[in-house]
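One chain of protein is taken out of this complex; the other chains stay put.
Right after this comes chain A.
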Amino acid sequence: MIEALQFDFMRNALIAGTLVSVACGIIGTFVVINRIVFISGGIAHAAYGGIGLGYFFKLSPVLGAVIFSVAAALGMGIVQRRTHQRADTMIGVMWAIGMAIGIILIDLTEGYKADLMSYLFGSILTVTSHDLLIMLILDIVIVILAIAFYRELLAISFDEVFATISNVPVNVIYLTLMCMIALTIVMMMRVVGLIMVIALLTMPAAISGQYMKSMKKMMALASLLGIVFTTSGLWLSYLLNLTSGATIILVAGLGYCLSAIAQLFKKRLSSAAIREAPTSNQSRY
């Protein structure tokens, strides 16, 4: 397996997996504890509209995806905050419209559409060192924002009303978080593809949340788990000659299932221990 490392593309892929995992761990934690997994899925799919835009206007599809996903993130964030009912319906609508725009724009684009599938299903093996640089910069931005606004983000995630009356600029912080989610999603698009983005965004954070009792630790473990999943998924896809994005997701999914089962057993055991203690006492009488 070591010989795979002599290929540039394999080295780049491993670095990309690591960089993406850091962003995923931090942003995924916010997504999970704020229960906005659905919004993140919406942003990811709406980003496809941006890919279409990129093709149609002969721009970079990644740039198009950035524009569309940030716009979708802000739109969905505002809808979520302003409308008190059926925000999920509107988010679903935006999700579908974004995708449809992408498909139509690609239909209207003349000529050969190279690597269209790679945006949907990921192409971690074609990551260039230029891409890596962008990922690194995004990581740094996300880490700095998360540290700078840690308390504010914790406050609005835990109790928004209290944050509001403490005069925390709740809307600004929330919409900044939405933009960070959008940028993370575009970054992840290279690794696992838009369709599977939410899986990698949420699974490491969800597993981590089962063990960690502070947001900082939850982020750290989620990032670490992300690195483990992307690296092992990549090796496995190399060994078995499978699609890398899907393999990474399946590895993460397996980790999630194992962790959920372990939690279930833990609960069973502790509740059984509680049940047994009084009954053994009673049997003496």
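Heads up, the rule we're going with is that a contact is a pair of C-beta atoms (placed from the backbone, for glycine too) under 8 Å apart; a residue touches a chain by one contact, two chains touch by 3 or more; residues count from 1.
The working rule: contacts and distances are computed from a predicted model.
Matching "NADH-quinone oxidoreductase subunit H", "ATP synthase subunit delta", "Metal ABC transporter ATP-binding protein" or "Electron transfer flavoprotein subunit alpha/FixB family protein" against the UniProt entry of the left-out chain gives the name "Metal ABC transporter ATP-binding protein".
Taking the complete complex into account, A:167 is the one of A:6, A:167 or A:241 that touches the chain left out. Among the residues A:8, A:88 or A:159, only A:159 touches the chain that is left out of the figure. By the touch rule set out above, chain A reaches the unshown chain at residues 32-35, 148-149, 151-152, 154-155, 157-159, 161-168, 209-210, 212-215, 217-218.
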